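With one protein chain withheld, the remaining protein chains of the complex are depicted in position.
Chain naming follows the written order as A and B, and within any one chain the residues start at number 1.
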Amino acid sequence: MKYEIILTAILVALPCSMLGCFLILRKMVMLGDAISHAVLPGIVIAYLVFDSRDPWMMLWGAGCTGVLTTLCIEILHKRFNVQEDAAIGVVFTFLFALGVILISVFAHNIDLDQDCVLYGEIVYVPLHRMDIGVLSVPVALPPLILVNAIVFFILIVFYPYFKLSTFDSAFAAGVGMSVGLWNYVLMSLVSFTTVAAFESVGAILVIAFLVVPAASAYLWSKQLKTMCLLSLGFAIASVCIGYMIAQQWDVSISASIAMGSGILFGISFVIHTSGKVIVRNKQ
Amino acid sequence: MQLDVSHISIQYQDNVVVDDVSFQLAPASLAAIVGPNGAGKSSLLKGILGIHPLKKGNVYFNGQTLSSVRPHIAYVPQRESVDWDFPATVLDVVLMGRYPHLNWWKRYRSIDFNIARKSLEQVNLIDLADRQIAQLSGGQQQRVFLARALAQEASIYFMDEPFAGVDAATEKNIVSVLKELQAGGKSIMVVHHDLQTIRSYFSSILLLNKKVIAFGPTDEVFTPERIQQTYQRESLLL
Partner (left out) sequence: MVESLWADANARTVIVCTLLLNSAAALIGCFTYLQKKSLTGDAVSHSILPGIAIAFLFSGVKDLWVILPGAFLTGGLSLLSIEYILRHSKLKQDTAIALVLSVFFAVGVVLLSYIQHHGNGNQSGLDSFLLGKAAALLSADIPLYFSVAFVVVFSVLLFYRPFMLISFDRSFALSIGIAAHRWQQVMVVLSVLAIVIGIQAVGVVLMSAMLITPAVAARYWSHRLPVVLLLAVLFNMIASVMGIIISYKYPSMPTGPWIVVCISSIAVLSFFIGNAKGILRRSSLTVQK
């Protein structure tokens, strides 16, 4: 039970923190935040259209909403001349509100409630089980494992592309790379991950999983590769700290993990800034 | 208005961008500030105007400190420093120049509107007074900024690259307005880039590269050696 919860949390945190590194370096963190909110109506619609027990269809349905969000924001920004962050704010609040409304309209048809949307229900993950051969595993695990596999496969195989288009998109476009394509690949990965994470951590806390470990890693590293590896480490450490906090005080596990990553960032930040002060004083 | 700048230094975080600069600008002079990119030209203006704090040194206007003469000072920032999509008309922007002259209730009176319209006439923009500022060309936007400074009815004017990216007609208009101001006894300091036009536009010149390379009447100071010295200071230091 306990280990299944921790395993689920780690499987959510790992791909999130990897993707977070690229979001931070591309200055697209708020877009990730927007997507994580905006997949909500997609999830609800997928719940309604397909059987709620079919997580695969839900994954695809909601993944499309994520790409749609990116597209909407881009159109608002480029075609309608809305400032980019205002466009983000307008689009994600609208889609999230739509999702909440859909949930209340179809409250009888789907087993989603507002609590699940807000914090996720990682505690209940071990309760819904399925059988694969002789193994009995939580229903939430296979999709998460699949998302991990997809995210890590794509990020590792196409690492040079992501690296170049992140570092210098103008140059990348100049040597014939399709920067837009890689952008959309990244955004669809973000939406897959947020959808898979939805059941365990909800739609709003995902952004903490995306950005906080990666931000801590960013403080410590000078290279993309070390940053990615470090953020994985921070992600796992946050899960452990968060789980301990949750056990100790009997509080929400997903929120404690997010808080744990915040604590790790706080420590990194203090060491980082005091280090800088020392260097400055020596000069 | 006489401007006394003595030993000012300006620092951004750990970077000294203006280092121990001193000069005196006589009343009714039209001076250019010239130097390579990163020479601290804009920072010097911002330091003189109190927009950026001085690390050390003093600035006096007719022997008085900045705060007591502020209504008599006008500043034209770089055109790129603002968002021209801001919901405001040409007249709205020019009226901003009247702000220092308003009473405590901060409401415009008819005299403020008259002065703003007169300023717009001086820069040939009176027909566009009700136009939204995003719908102007670059040169027109620059002239709106100039009109706002004129509406301030100041004694000394500081302008940051007013000729950057403007059309020939605008450049001509700005130069004639500047010469008019000078003839009326005002002092003007302009950050300028185009070395070709300096002799015809400006009566004195400040060559700057973090430190003052030279300051004086254009004919004396604007020599090939001095210019070379200004633009190649890095290699001299090595």
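General observations
Please note the rule applied: a residue touches a chain if its C-beta (ideal position, glycine included) is under 8 Å from a C-beta of that chain, and two chains touch if they have at least 3 such contacts.
Predicted, not measured: the structure shown is a model, and the values here were computed from it.
Which of A:L19, A:L205 or A:A235 touches the hidden chain is settled by the complete complex: it is A:L205.
Among the residues A:M28, A:V125, A:A172 or A:I241, only A:M28 touches the chain that is left out of the figure. Summary of contacts with the chain left out: across A:F22, A:Y218 or A:F234, the touching residue is A:Y218. Counting over the whole complex, subunit B has residues 46, 49-51, 67, 70-71, 73-75, 77, 81-83, 86-89, 92-93, 96, 99-100, 106, 132, 134, 148, 152, 158 touching the chain that is not drawn.
Even with one chain removed from view, subunit A keeps its contact list with that chain: residues 24, 27-30, 32-33, 37, 76, 79-83, 85-86, 88-90, 93-94, 96-98, 100-101, 104-105, 107, 114, 118-119, 204-205, 207-208, 210-212, 215, 218-219, 245, 249-252, 254-256, 258-259, 261-262, 265, 269, 272-273, 276.
One rule holds for everything that comes next: only the chains that are shown with their structure count from here on.
If you average the Cα atoms of subunit A and of subunit B, the two centres end up 49 Å apart.
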